[in-house]
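A single protein chain has been omitted from the complex, and every remaining protein chain is retained in its original position.
Order as written gives the chain letters A and B; numbering starts at 1 within each chain.
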Amino acid sequence: MEKTWDQLEELQPTVLKMLKNSLLKNRVAHAYLFEGMRGTGKKEVGLLLTKALFCESLIEGYKPCETCNNCRRIQSGNHPDVHIVEPDGLSIKVDQIRSLQTEFSKKGVESLKKVYLISHADKMSVSASNSLLKFLEEPNPGTVAFLLTEQLQQLLPTILSRCQILTFKPLAPKVMMKQLVENGVAPVKAPLLAQLTNNLDEALKLNVDEWFAQAQKIVVKLYEVLKKNPLEAMVMLQSDWFSHFKEKEQIHRGLDLLLLIFKDLLYIQLDKQEQMVFIEEDERLRQFALQTSGRRISDQMSAILEAKRKLQANMNPQLMMEQLVLKLQEGSSFV
Amino acid sequence: MKEMYPKNGRVILHVDMNSFFASVEMAYDPTLKGKPLAIAGNVEERRGIIVTCSYEARKFGVKTTMPLWEAKKLCPQLVVRKPNFDRYRAASLGMFEILRQYTHLVEPVSIDEGYMDISESFEFGSPIEIAESIQKRVLEQLDLPCSIGIAPNKFLAKMASDMKKPMGITILRKRDITKILWPMNTNEMHGVGKKTAEKLTTIGIHTIGDLAMGNEIQLKSLLGINGIRIRERANGIDQRPVDPESVAEFKSIGNSTTLPRDVSNQQELFHVLESLAETVSVRLKRKNVLASTLGITIRYKDRKTITRSKKLPNPINHKDDLSSFAKQLLLKSWNGDPVRLLGITGNDLVEQDHAYKQLDLFSYEKDAKKEPLLNTLASLREKYGKSIIEKAASHNVDSSQNVGTGTSFNKDFLRSFPDKKHEVD
Partner (left out) sequence: MKFIIQRDRLVQSVQDVMKAVTSRTTIPILTGIKIAATSEGVTLTGSDSDISIESFIPKEDAGHEIVEIKQSGAIVLQAKFFSEIVKKLPTDSVEIEVLGSLQTVIRSGKSEFNLNGLDAEEYPHLPQIEENNKFHIATDLLKAMIRQTHFAVSTSETRPILTGVNWKIENDELICIATDSHRLALRKAKIETDNHENYNVVIPGKSLNELNKIIDDTNEPIDIVITENQILFKAKHLLFFSRLLEGNYPDTSRLIPNESKTAVTVNTKEFLHAIDRASLLAREGRNNVVKFSIIEGGSIEISSNTPEVGKVVEEIQSQSIEGEDLKISFSAKYMMDALKALEGTDINVSFTGAMRPFVIRPLHDETILQLILPVRTY
């Protein structure tokens, strides 16, 4: 999917500013390493900069026009001096790097400029990495390399030291939601996922995770029970909660979900429904919001955060949850 | 049967295949039998030369290295075939297989001849019975003729096998020398070439008998150490043992080592390779061979073992070359996991005399600088014999004891796991 300079600048302002300066000062590096989570725009930025290097009519001296012959051929994969390497199956094979090497032992087809872009560079085999190293060490003038990776630590230190490393920031929730929807997540589910993680992969995994679907139901149920009576909440912890949230990680996730419910209630009270994440529970949450006060919600939220701290400090999870349930119910008898 | 064997001496056989290439072709295509047959390169072109020919062709005067057109003139009905070296190799393997059934002391000399020491083989019969049985089996199983010489040493056995061809068996006893060998011309003697024979005539030596009684000092000044040697031979003396471990027999030399602990530090692994390279280098030099292919073995912590090898541009035996290629291979094949065992093997060994280094336009000066030194060495060797000067590293006092034990990588491999033999492979 094609993205313009301005769109990508919104996504990765720091990276784009850096690259803009390099282009304007004519100081583009021989090799860049783009590092960051999936969906952060590494490949789009790589292609954008490639276009900027070949573009016949740059806008303001750095933005590719996206309409000239070179820009269009880079987009369609038909530019003979732009080479994109993707993993062949699970890894990038030494043969793929070798054919790149032969390619770069020759001058360009149309000019002296050449670009190669290696996606998932961490998936290069040891020998592929060593072959690549050889030509990172002796770059040809006019050749620019882009290595993309989601796992920086998997690359050989000798490769890292020969590249200019640019870190791509995780996606902001809003951008993340958009990407989730683009990746087939139901729009009503996207906001919650975007709140919980800024890693696109993790979010997509959660979206189809059975445990996580169940967890959401239990958390909503806990909130409902909390409003009834203390005893029932304790019973519910025994019957549903403890058996589902076993590992520390899982309990944290449960508490995060709980926190988001209170946050939603607050948004409703503040008339900022558009920021809600439990969109599917919209109706019920509106009901609940009528029965509480902003002050109380914020107390309850601090109680949850306090519980998370205790959990982190290795407090017994059962004791911690029971304490939390009592805390969350404080003052409810007055209503 | 033991009474047919000498009490103190040895019994040596020299088995020589008769016009080997031509015979193999006839075995493949029996319609060629009885016809004058020649094997030649470039059959289509007139300028091909005869590599070998059948006895039928020899009757017409056709000889090895004769140009094809000349041979055709002498023998217009000559049948000409191209060489099929794969067939010859297969036939050769079959032949040595038969020889080894009588003794393990079989020394192949070339593709079509070999020595056997049958001093202890009396269970198979008298020497002449063994020779007859070999000749019969080679003929029946491979359809190939051979001549066999029986004598107390290699030189005489070789001379004997030459005396009756094809399908001869000749016994040459020491006491027969004066009668049979001495009247022969020196150029008919094994180990005396055309040039040496010419040189010998300059001091009045024409027959083997002349040589046997020649003046030692005169011979030494004329031919160097070789003069003494051929005089001994002329007197029927030859102490050389039949050595089954001669170069053609071993294919690789290697060493491996289990590390005291699992190592994943590249620098440490390099050090291990350097010391392995040194050991392998000493052993290669001791055998006077060089490796044309280098292999490394990496065994990981989880016992997964990989071997990788590389064909070298030029054969090597120097420790620095061995370790630098081994390091390159390690970098290429090591996945970064902790290593438990490392090994280096030299494969495709070539004898030093037949090993060549193709010089490089951009680096030949390094070799050319050594030229005067190498020339001096060569002339010294010619004068005093091959073993008079060796480079310090290849000098070895008790070679007979070290050579032949653990020459193959597998043996070393076994030694490094004395209690875990079943895990090798």
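Here, a contact is a pair of C-beta atoms (placed from the backbone, for glycine too) under 8 Å apart; a residue touches a chain by one contact, two chains touch by 3 or more.
The structure displayed is predicted, hence computed values, not measured ones.
Peer 1: Would you list the chains present here that the left-out chain is in contact with?
Peer 2: Checking the complete complex, the chain left out touches A, B.
Peer 1: Can you say which of A:Gln7, A:Ser57 or A:Asn78 touches the chain missing from this structure?
Peer 2: Candidates A:Gln7, A:Ser57 or A:Asn78; residue touching the omitted chain: A:Asn78.
Peer 1: Check the options B:Leu290, B:Leu322 or B:Leu342 and report the residue that touches the missing chain.
Peer 2: B:Leu290
Peer 1: So which of A:Asn21, A:Asn69, A:Thr158 or A:Gln214 would be touching the chain we can't see?
Peer 2: A:Asn69
Peer 1: Extract the touching residues of chain A with respect to the undisplayed chain.
Peer 2: Output for chain A: 69, 72-73, 76-80, 83-84, 98, 101-102, 104-112, 140.
Peer 1: Under the stated touch rule, tell me which residues of chain B contact the chain that is not displayed.
Peer 2: 41-42, 47-49, 51, 65, 83, 85, 110-111, 248, 290, 292, 315, 317, 348, 350-362, 364, 367-368, 370-371, 374
Convention: only the chains that are shown with their structure count from here on.
Peer 1: Considering only the defined contacts, which chain B positions touch chain A in the complex?
Peer 2: So the residues of chain B in touch with chain A come to 331-336.
Peer 1: Would you pull the chain A residues touching chain B in the complex into a rising list?
Peer 2: Those residues of chain A that touch chain B are 126-127, 130.
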